[in-house]
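Only a single protein chain was left out; the remaining protein chains are all shown in position.
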Amino acid sequence: MSDVVSPELRRLIAGRRRNFMLDQPFYTDQAVFRADLELIFNRHWIFVGVEPDIAEPGDVMTLSIGGNAILICRDDDGAIHAMHNVCRHRAARLVSEEKTTVGRLVCPYHAWTYGLDGALLHADHMGSDFDPACHGLRKVHIRSLAGLLFVCLAEAPPEDFDEMARIVTPYIAPHDVARCKVAHQIDLIEEGNWKLTMENNRECYHCSLNHPELTASIFEYGFGFDAEEKDPARIAQRRNYDLMVEDLCAAWDRSGFPSREIGHLDDWVSGFRIGRMPMDRDGESQTLDTRIACRKLLGEAKEKKLGDLSFHTQPNSWHHFMSDHVVTFSVLPLAPDRTLLRTKWLVHRDAIEGVDYDLETLVQVWRETNLQDGRLVGLAQAGAASEGYVPGSYSPETEGQVEQFVNWYIRRLAMLAEP
Amino acid sequence: MSDVVSPELRRLIAGRRRNFMLDQPFYTDQAVFRADLELIFNRHWIFVGVEPDIAEPGDVMTLSIGGNAILICRDDDGAIHAMHNVCRHRAARLVSEEKTTVGRLVCPYHAWTYGLDGALLHADHMGSDFDPACHGLRKVHIRSLAGLLFVCLAEAPPEDFDEMARIVTPYIAPHDVARCKVAHQIDLIEEGNWKLTMENNRECYHCSLNHPELTASIFEYGFGFDAEEKDPARIAQRRNYDLMVEDLCAAWDRSGFPSREIGHLDDWVSGFRIGRMPMDRDGESQTLDTRIACRKLLGEAKEKKLGDLSFHTQPNSWHHFMSDHVVTFSVLPLAPDRTLLRTKWLVHRDAIEGVDYDLETLVQVWRETNLQDGRLVGLAQAGAASEGYVPGSYSPETEGQVEQFVNWYIRRLAMLAEP
Partner (left out) sequence: MSDVVSPELRRLIAGRRRNFMLDQPFYTDQAVFRADLELIFNRHWIFVGVEPDIAEPGDVMTLSIGGNAILICRDDDGAIHAMHNVCRHRAARLVSEEKTTVGRLVCPYHAWTYGLDGALLHADHMGSDFDPACHGLRKVHIRSLAGLLFVCLAEAPPEDFDEMARIVTPYIAPHDVARCKVAHQIDLIEEGNWKLTMENNRECYHCSLNHPELTASIFEYGFGFDAEEKDPARIAQRRNYDLMVEDLCAAWDRSGFPSREIGHLDDWVSGFRIGRMPMDRDGESQTLDTRIACRKLLGEAKEKKLGDLSFHTQPNSWHHFMSDHVVTFSVLPLAPDRTLLRTKWLVHRDAIEGVDYDLETLVQVWRETNLQDGRLVGLAQAGAASEGYVPGSYSPETEGQVEQFVNWYIRRLAMLAEP
């Protein structure tokens, strides 16, 4: 697929300066956007949803990844399948709803009928030479990582996903995502390139100025510290924070909730980072009052104060797992300057709204935080698209994971663009 | 004009596989769309309307064919003219209304004044060197085929149009389109490539699942039959149908309404097909109760049950002529994924709404059918534009005219792309 990489894009990739933002075309150019879709989103494991989205046999969900219309369903044996949402006869989109439940997949055009595993079961008027076995729906690779659904559109998906899954499953599994339900979903369209959405996610330098709701529970020290700090009071605070993290992680580890940070954000093809951090004040959950939003705890959780297990993957997701709820984020590029951020809030499947949880309490922190971030992404896009833009340097103290995202991205492009 | 045909398009044309849908770029690509406009819509006879659209001297209608703004008018002698709707001075569009009536064509910018034949009659301040005779409106070829208006933007239009007109005029003339009025018009924008609109029109495989109103009058057997049918009852039904068609056609022929099918859908430049078919139930007209919608019959019609004379032309029209009304369809491409379908319902010019016909009864079958087809075209476009698309094969039993349309299209491109 190196034909989507023009000599000019090759020059841009080669000319990237470490620890600086990317050159303008990476945020604005149609050709770069096509390369992003083809080399990044069509070649890597993309987070698209959770098992509770298709909890029962016959459940179907649809979505688009770049130019790919995909459907994901659970068959009568409980197995999960992903397929191109395109009839093999006259190309009609098979399922138009975002979610539905069906017995079989029947095309609305000429009634071609497929099983939930994609096999063609029936087609009228096609003559005796026609072989249904050659006309099943085209399959897409899909994996459930402890309940999180990742698809890969490539024929040969990156192999290190399994190793990542082996490492992170012990962290995530105790939260038992498969036994959750999706309490709420918000699709936010941000007016910026998907990489600006990712860069924004990968630092908290902007949090204190912009996120009053989120910073209720987040410790400032978790996201960078000035190495040249001279104020003794702040140095002491920081030391206390580090000791607290060490104590809490050890305790969580002992009670079956692994916590220590592991990260391969830019040195693995399936780049990721996972780790559990304490939260401020009451420290139970990412809510405005920092207490749990749902009193039915998840999975194996016995206590409310399990911190915030955060899981980040390249190129398109991040997740927060707490004792009472989970929030997952999926980034899907729509255009060079438009990106879909899909956020799902999960609680225990037996939790009852109004009894066990109040929906507004559950969603308000990240709903507001996303809106604030969406505005910032829009401002960054406006500037990055302006002719006066020159790439700025990332903060060595607080923007290291931004650099790791960009470095991962450039390395992947460079590798896949090789002739 | 072969410079609109890139080497890549040439490869796509050469690589087309008979009896299969086209490759993806034919439905999605801007360069193919430009070639479609330049080689198909700018070089062939395009159906644009009917004589009753401009019934009286001074009547003007305007429309766009691709990038061409056109006006069509009737002069004081009753002659019909088609011209580019662009002032020769500073390029202003002369007429903005879709329909109007004027004495002369006066430019709204600087009042340059043209006759209804396009001659420049008056222009102020242009000095003594200026020759009005060199500044008439640019003309466009136009023909009335028994009242149906076709324009051709090429300097040298396809010559076999006259031969087609000679063949089909005896079929259409008895319905006397020129003595009709346009009782209703609906412009529907379909979210699909114009060729998907045409492909959809050229088969009825999808009718039973999608068109409850249309199938009230249409016989299933008119649109394909399973050659391997083994059910003796269905085989007998089919035989009865064939005998009925033979009897009715013979009777219609004798009474001055030629009926036997003639078709040159893919072997003539001006590809067409015409033929009269019986209708189901009361069999009078394409209405919900299959009875006439207008009690004032057309032209030479003496009886209500004249079947459905259907006339199809490449690349952009189809028509149904019955004893009481006519429905015409004109397909105009707007973008690779957007198409205008313009439908006109014609009745006898002396028929009075509310007395001789009820408008809702007249239009409901095709209004609903068009909406249903528009939705199907949108679904097919969504699938054909998806990366998972692979061209499917047409049914050998019921999609033969789809193949003829696509074959005509590919042959015309191939011919006109020759260096």
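Labels A and B are assigned to the chains in the order they are written; within every chain, residues are numbered from 1.
One rule holds for everything that comes next: a contact is a pair of C-beta atoms (placed from the backbone, for glycine too) under 8 Å apart; a residue touches a chain by one contact, two chains touch by 3 or more.
Because the structure is predicted, anything quoted here is derived from the model rather than measured.
Undergrad: Identify the residue among A:189, A:209, A:262 or A:352 that touches the chain left out of the display.
TA: Once the missing chain is taken into account, the touching residue is A:209.
Undergrad: Among B:90, B:122, B:166 or B:239, which residue is in contact with the omitted chain in the full complex?
TA: Going through B:90, B:122, B:166 or B:239 one by one, B:90 is the residue touching the chain not shown.
Undergrad: Specify the residue from the set B:10, B:110, B:238 or B:260 that touches the hidden chain.
TA: B:110
Undergrad: What residue numbers in subunit A mark contact with the hidden partner chain?
TA: So the residues of subunit A touching the missing chain come out as 21, 199, 205-206, 209-210, 224, 226-228, 376, 379-380, 382-393, 395-398.
Undergrad: What residues on subunit B make contact with the chain left out of this view?
TA: On the subunit B side, contact with the omitted chain comes from 42, 66-70, 83-94, 96, 108-111, 124-128, 130, 135, 138, 140, 153.
Just so it is clear, only the chains that are shown with their structure count from here on.
Undergrad: Quick one: subunit A and subunit B, Cα centre-to-centre, how many Å?
TA: 49
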